[in-house]
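Encoded as structure tokens, here's the structure I'll be asking about.
Every protein chain of the complex appears in place save one, which is left out.
After this line comes chain A, so read on.
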Amino acid sequence: MAKVLVVTSGKGGVGKTTSTAALGAALAQTGQNVAVVDFDVGLRNLDLVMGAERRVVYDLINVTQGDAKLSQALIRDKRIDTLHLLPASQTRDKDALTEEGVAKVMEELRAKFDWVICDSPAGIERGAWLAMRHADVAVVVTNPEVSSVRDSDRIIGLLDSKTLKAERGERMDKHLLLTRYETGRAERGEMLKVDDVLEILSIPLLGIIPESEEVLRASNLGTPVTLSNPNSAPAKAYADAAKRLMGESVTMMVPQNKRSFFGMLFGRKAA
């Protein structure tokens, strides 16, 4: 049974595209058939983060408009053959993406893959709405910083009202992915703590991704961080998050100092 997952946040630059690539690669490494879909029309970047920018022939809009078959537009990853990318259009107008077109492609993707991961554009407008429309599961990417938390709250509201699942009266499965977390600064009171963010947003925690230079290095190389350095802290945190998405219970670690967070969260807010 295919699961459609949207990676969303409201705010830009918080780590949606990074997380889409890292989670997609981590899930695909377990043998799951994964498609990552770039919904950021006009500002595509998932191809670059995945290292497939030179291989783009067709894009999502070509498929929705019938100019290309889905199978022609999908780019198979060179490192993991269960990982596929459907790129966004770089040149077309945002309005070229229609609700019907997206519905058609999502249906086809569902039939082909175990996981369809939609990388949302920033904002709360049409593009973000289209990306979340068909989701069964949402990963809300948030930085420990006031404007990001506020925007995530807005997005959570939209997930609960504007998605097909919500319109059918079902509950959207939402998970918080706290990214660019700096334990030291949080402990010194310079940055919101995990607990602060969880208390405000009150959705279960999927993972805490530390701020790390490995993420920059991975994007330089065009390799999801879970592949470029699997033993690095962010890669491990993403791999654990992917396991939780598959239903495994994995002990939650606060980045850097390896104190268990599980006891604290268990029974209250554990994902």
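Definition applied: a residue touches a chain if its C-beta (ideal position, glycine included) is under 8 Å from a C-beta of that chain, and two chains touch if they have at least 3 such contacts; residues count from 1.
By definition in this document, contacts and distances are computed from a predicted model.
> According to its UniProt entry, is the unseen chain "Carnitine transport ATP-binding protein OpuCA", "Contains LUD domain (LutC)", "Branched-chain amino acid ABC transporter permease" or "Cell division topological specificity factor"?
"Cell division topological specificity factor"
> Given the full complex, what residues of chain A touch the hidden partner chain?
Where chain A meets the chain not shown: residues 48, 51, 53-58, 68-69, 71-72, 90-91, 216-217, 219-222.
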